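Removed: one protein chain of the complex. Kept in place: all other protein chains.
And then subunit A:
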Amino acid sequence: MSGDRRRIQGPEVTVAPIIIKSTDREKIQLKDINGQRRDGRNLEDIRPIFLKTGLISQANGSAYIELRRTKIACGVYGPRQTKIPSFSGRGNLNCEIKFTPFSCLKRRQPYRDAQEKELSQLVYEALAPSIRLDLLPKSTIDIYISVLENDGMASCFAAAITCASVAVADAGIEMLDQVAACSASYIDGDIYMDSDLVEEQRESGSLILSYMPSLNEVTHILQSGKVEVSLTTQAIEQCTDACSKIYSVMNHSLLESVKNKIQ
């Protein structure tokens, strides 16, 4: 209005902001008297997993995972020639995770944002120790993960790692062992395994563990938030137990795919 365009002009009349206290969150009970969660699970139970390979026929390997509402598809391409000219005796691993615009409560941007870049780097860190890249010189393995529905960011990330590992095994790429990943949330001094979106909003911290069950080696731990050391060690133990259960589901899906090919 006035000639000064360099400064952002505020309103001429100021009013104090109205803070609406959301009391809805306090009303939702996360666990009842028996220690059962809202969907009937115990604190240490993970959600039932549906895992199937061979979803994407054009890819070398692919897998699809469902954890109740979380749905993730993964395609693996490779080994193929590295496009960027840089000679290396080891193969390259390129991970890309992408949330579809309709996957979260709020619409996500179609282009890659900082969170996706960070998660892609973390998926790489979790999977790279398990793949025999030294047998694939000058080649690249591309892993593309697409999150179709996201019900809890930490458990979604853990499921993405599990799904990607099965897809790499489905592609016939040599690996040391499969990587199973599992997440845990710290809420009011309790450890909630595999928490969904509602439980995640009340957490004070989280732990995501990637584990190779047959070799008994952890490939990646990601912890965020505020937590006591004793709770962390307990959470790591619970996560490794859960990862062993997830491992049997992964093996079952791979064996099923082989049986279907033979018949």
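In the analysis below, a contact is a pair of C-beta atoms (placed from the backbone, for glycine too) under 8 Å apart; a residue touches a chain by one contact, two chains touch by 3 or more; residues count from 1.
Criterion: contacts and distances are computed from a predicted model.
Missing chain, UniProt name from the options "Snf7 family", "S1 motif domain-containing protein", "V-type proton ATPase subunit a" or "TATA box-binding protein-associated factor RNA polymerase I subunit B": "S1 motif domain-containing protein".
Among the residues A:Arg68, A:Lys138, A:Arg202 or A:Lys245, only A:Lys138 touches the chain that is left out of the figure.
Between the chain not shown and the residues A:Pro48, A:Gly172 or A:Gly225, the one that touches is A:Gly172. For the chain missing from the display, the contacting residue among A:Leu30, A:Cys104 or A:Leu254 is A:Leu254, taking the whole complex into account.
Listed here are the subunit A residues that touch the chain not shown: 60-61, 77-82, 85-87, 132, 136-139, 169-178, 212-215, 250-251, 254-255, 257-259, 261-263.
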